[in-house]
Every structure is written in structure tokens, then in C-alpha cells.
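One structure is given here, and the rest of the page talks about it.
A single protein chain has been omitted from the complex, and every remaining protein chain is retained in its original position.
Every chain is named by a letter (A and B) in the order it is written, and numbering of its residues begins at 1.
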Amino acid sequence: MLRYAAGRLVSALPVLLIVSLLSFGIVWIVPGDVAVEMAGPTATAEELARLRERLGLTKPWHEQLIGWYGALLQGDLGESILLRQGVGAAIVERLPVTLSLTFTALLIAFVCGTALGVLAAVRAGKAADRAAMGTALIGFSLPDFWLGLVFVYLFAVVLGWLPTGGYVPFTQDPLGWAQAMILPAGTLALSQMGLFARMTRAAMLEVLRQDYVRTARAKGMPGWIVVGKHALRNALIPVVTVAGIACGVLLGGAVVIESVFSLPGVGRLIVGAIQRRDYPVIQGGLLLTATIFVLVNLAVDLLYAALDPRIRHGRR
Amino acid sequence: MAGVEALPAAAPAPRVKAPGALARLLAHPSFRWGLLLFGAVAVCGLLADWLAPYDPLRNNFRTRFQPPSETFWFGTDRFGRDILSRTLFGIQVSLRIGLGVALVTALVGGAIGAVAGFWRRADGPIMRVMDALMAFPAVLLAIALAAALGPSELNVIVALSIAYVPRTARVMRAGVLVVREFPFVEGARAIGASPTRVLLRHVLPNAMAPLVVQQTYVFALAVLAEAVLSFLGVGPPPPTPTLGGVIADGRDFIQEAPWISITPGVVIALVVLGLNLMGDGLRDALDPRLRTAIR
């Protein structure tokens, strides 16, 4: 198990290296002068020179790159031009919002999705199957940010049940947090719920045909244990592998959902930075999101091993 | 909406035989419904010049915030522009971008995947780069790229293609990995065909089916992502009417004028639903073995 974990960790390193390189490189594809683009057309020559100095643009590219990695190793992501704040600090401040949004959505998507998938598989070919799969299909066909707006209109404006947006820290007021989270997380979860439902259905259909399911029934186990324990435990193994990918999609979706629901998270920070061409924040935001993705997938690999004893023991 | 990554060495179908596959495709209810939905919306978009009752760009301050009525079927926005007309022209933009991304990623991703799957020594480095690209959430990466490149329709296509290329590459690679082990490929090698020829003549044609399926889904993903980009203001520049842009126009008026945002969202949903249904149909018809694997 330890060797397996170490192996996964090592294989993540080159990916992280390329990720950091790409995050750094995003400024290089900006056509024209980054400083002019950032400072706007009204900037004076002196202001531009100062900005170039701050961004390190006066140095040759390889020194810039070395500087980027040097700072990175010290945990320094650079300075935001507009916020007059360290990029790292700005992100860390907003991270709880984004993480609670993403992981609440992941939880909703996983629980509802697998439930739908199990239902569909157990009732394969029947009306319930078709209804569940139709729900899944619609789930990942709707534009989530638009659905968010519709939900805001419906639940906040028309019905007045929930706030139109804003964030309440969990530690301050758990109920308020839940109220603030339910709409954005639910909206965000929808597309990945569909994905989980499809994966689960396919995996369950495969597993339900296996001999060990027949053994479980021959032991006199009631249907819900046969399905929920013997079959689902096996069917979840392939489903869990997509949880990491789903998490990445959700992180991306959070960017726009945070904007729709006025949640002060990393996504909104990045969108704001993009609109105002605050490149250090864009670079840091990209790097951080991708790193979270890689780490989550590492965690998923370990979870995968925990679910499947054959991997844990180094077989397969 | 990833999922293709989960494709466990998707076995490619035997070469698609046109008549049989087409008949099976049209007999598939998902595909028929998908084609109907997608086709209906696409035709409306293509005929926008004739169908649109008003100029989508002309401001008219006397008709601001009109709710749906007989004169303005889907209402007007804050500049008095007709939502129906803007939506119809927005469909054109969405389809151009979606199709563009599907084609570009098919070519580039297909080539990358084919090389990675066929030449084992190239596989490791190429796939590490693809992994790294996939570590960025596709939508976020596309937003950042589109913003950096500057607002234009072409740049949106480029940004989205970069974001979605790894998926296509992976699918292609998985297909090539399977096909290259087929006996007839071994045979071609044995009689001394050059590797490039083996790849182009024998492997690729047989590894095509999963790619076709995948690109239908990429088309759908690109339409959704384009809407996000336009919504956030990094899509094609104004005053081009885009579906995401119209939704953004209505966003601040969701209380007073909800109709502005609702119409284009429904249209996006119909296009994407249609494409996804077509993808499901294609998947079943072209390669039944893919059924459990993708999505």
C-alpha cells in the first residue's frame, strides 16, 4: 500500500512541473505588450516602466522563469497588481468558499448520481430506468450558470425561500452556510450527477451479472444488502475513479457559479483578474486549481486502493 | 462532464460500413430524437437572416424591457433589442464555434493520440503534457486563454480547442492501442509496410469510431463552454449576439425581466441535449462495446 502511494506521488510530479510551466507561460501568449494591456491605454510611460519592473518583464525570459520557480519554492505566487496583496494570501482568503462549494457539489453529485444509477440498473429496461437516465441526460445538457439564474429567480425572487447569493462561513452559522450553499452547490452538481448516474448504471449492470452476486442471494441475503453491499461495493470502484475528474470539472464550473451567486471565492477572484488583466492572479489561480486537481486525483487513487483489496495487495 | 478518461481501452469497432451503420443509426431512437432537436435548432439558426423578425443589433429605446407579446414573441432587452432575433443569430455563433472546436480537436487531438498510441517512445512525454493540460479545469483554462488571446470568435475556438484537445487525444490513443495489436496490422508490418503507412492505412481507419462518438460530445461541451465564455465577457466581442451574452444581458434584470435570460438558455439546452442524444446513438450504432464505457 505504501509503495503504491509512493508510486502515485512520484508519477504526479512531472505533471505538476508541466502544470507550473503552463501557468507561467500564459502571459507569453498575450499578443503585444502585457504591461500596456494591463495598465490600459491611458497609462503614462513612467507608469508602464514601473509596472514592467514589478512584473519582472525587464529581465530576459529565462531569468523570469528561474525567478518564478524560486518564488514558488518559497510558496510565493507573486503580487496582485490590483489588490495590492500577495496572490497566495488573496487565494487562501477565498479558498474556503470555493472548496466548500466544490466539495458540497461533489457530495451531492456523487450521492444523487450513484443512487439514480443504482435505481436505473436494478430496474433496467423499465420506466424507472428510463426516467433516471433521462434525468441524467438532462442534467449534463443544461447550462449550469443559466440554471443558477433560473433557480435564483425561482427560489429567491418568486418564492423567497433562499438568499439570492452571498456566503456565510460554516463556522459562523452552519444553517446560514447550508442555505447559502444549497442552490449553488445543487446547480453545480447537476452535470456531474448525470455522469455519476451513467457510470454507476453501467457498472452495476456489469456487477449484477457476476457469480458472487448469485452467491450472496444463495446465502439468503435480502435484496437491499445484495444490491447495496455486495454489488455496489464492486460497482463503485470504477465510479470512484471519475470522482477526481468530476472534481476538476466542478472546480471549473465553480468559477462561473460563484459569479452567478455572488460567492466571494477563488473563481470570482480569477474572473475579476481576467477582466482586469491582473496576470499574477491569473497565473496563481490556474496553478492552484490545477494543483488541487492533481492532489484530489492522488487522493482518489488511494481511495481506489482502499476500495479494491486487489490493488492494495499489489495485484492487477 | 468529462468521462472519456474513464474509457478503459475502448475497443474500436470494425471499420464502419456506411449503409449498415447508417441504417442502424437512423433506427436508433436516441439518435433520431437528437437529430430532430439539434436539426430543428440548427435550421432556425442557419435561416436566421430570413426568420429573425428584427435586426438583432438595433437599439430602440421605446421598446425597452418589453415582456413577451405578439410583436416581440420572447420580449426585448434593456436596449429594446428583440430577444428572438438575437437568439437566432446567437445560434449561428454557437454552432460555428462548436463545430470549429470539434473539427480542430479531431484533427489535432486525433493526430496527437495516434502518435502517442502508435509510437511507444513518444507516448510517455505526450501523455504527461496531456495530463497536465487536463489538470486545468477545461472551462477555466479556456477562459484564461480566451482572455489572454483577446476577444474574437477565432480565439474562442483556439482557446476551447486547447482545453478539449486532451480528451480527444486520449480516446484516439486508446483506440490505436487496441487496433495496433490486431492481426491484420501485424500482417501489414510483417510484409514490410512503413510505420507511417501502417498507421494511416490500417490503424487509423479502424480506430475512427470512438473518435466520431467523442467529437459529438466535444461539440456539445464546446457549445456549453462558449456560452460560459460569452456570459463572462471573454467570448466573441460585442455587439455580436451570442447565447451566453444574451443570458448575461438579462442577468441584472432577472427580477424585472426574467424572459431575457430564459430563452437563450433553453436554446442552449436543446442544442446540447440534441448533440448528446446523437452521441449516444452514434456510440451504440458504431460500437456497441463502447456503451458501458463513455460518458
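The rule is simple: a residue touches a chain if its C-beta (ideal position, glycine included) is under 8 Å from a C-beta of that chain, and two chains touch if they have at least 3 such contacts.
Quick note on the criterion: contacts and distances are computed from a predicted model.
Visitor: Considering only the chain that is not displayed, what protein name does its UniProt record carry among "Molybdopterin-dependent oxidoreductase", "Formate dehydrogenase iron-sulfur subunit", "Rieske family ferredoxin" or "Peptide ABC transporter ATP-binding protein"?
Guide: So, among "Molybdopterin-dependent oxidoreductase", "Formate dehydrogenase iron-sulfur subunit", "Rieske family ferredoxin" or "Peptide ABC transporter ATP-binding protein", the name matching the hidden chain's UniProt entry is "Peptide ABC transporter ATP-binding protein".
Visitor: For the chain omitted from this view, which of the shown chains does it touch?
Guide: A
Visitor: If the hidden chain were put back, which of A:Arg52, A:Arg94, A:His230 or A:Arg277 would touch it?
Guide: A:His230
Visitor: To test your reading of the contact rule: which positions on chain A touch the chain that is missing from view?
Guide: 210-212, 214-222, 230, 233-234, 237, 307-310, 313, 315
In this section, only the chains that are shown with their structure count from here on.
Visitor: Averaging over Cα atoms per chain, report the distance between chain A and chain B in Å.
Guide: Distance between chain centres, rounded to whole Å: 21 Å.
Visitor: If we count contacts the way the header does, which residues on chain A are in touch with chain B in the complex?
Guide: Touch list, chain A to chain B: 14-16, 18-19, 22, 26-27, 29-31, 137-138, 140-143, 145-147, 149-150, 152-153, 157, 191-192, 194-195, 198-199, 202-203, 205-206, 238, 241-242, 245-246, 248-253, 255-256, 259-260, 267, 270-271, 274-275, 277, 282, 285-286, 289-291, 293-294.
Visitor: Can you check the complex and tell me which residues of chain B touch chain A?
Guide: It is residues 1-3, 5-6, 8, 128-129, 131-141, 143-145, 147-150, 220, 224, 227-228, 231-234, 244, 247, 250-251, 254-255, 258, 261-262, 264-265, 268-269, 272-273, 276-277, 280, 291-293, 295 of chain B that touch chain A.
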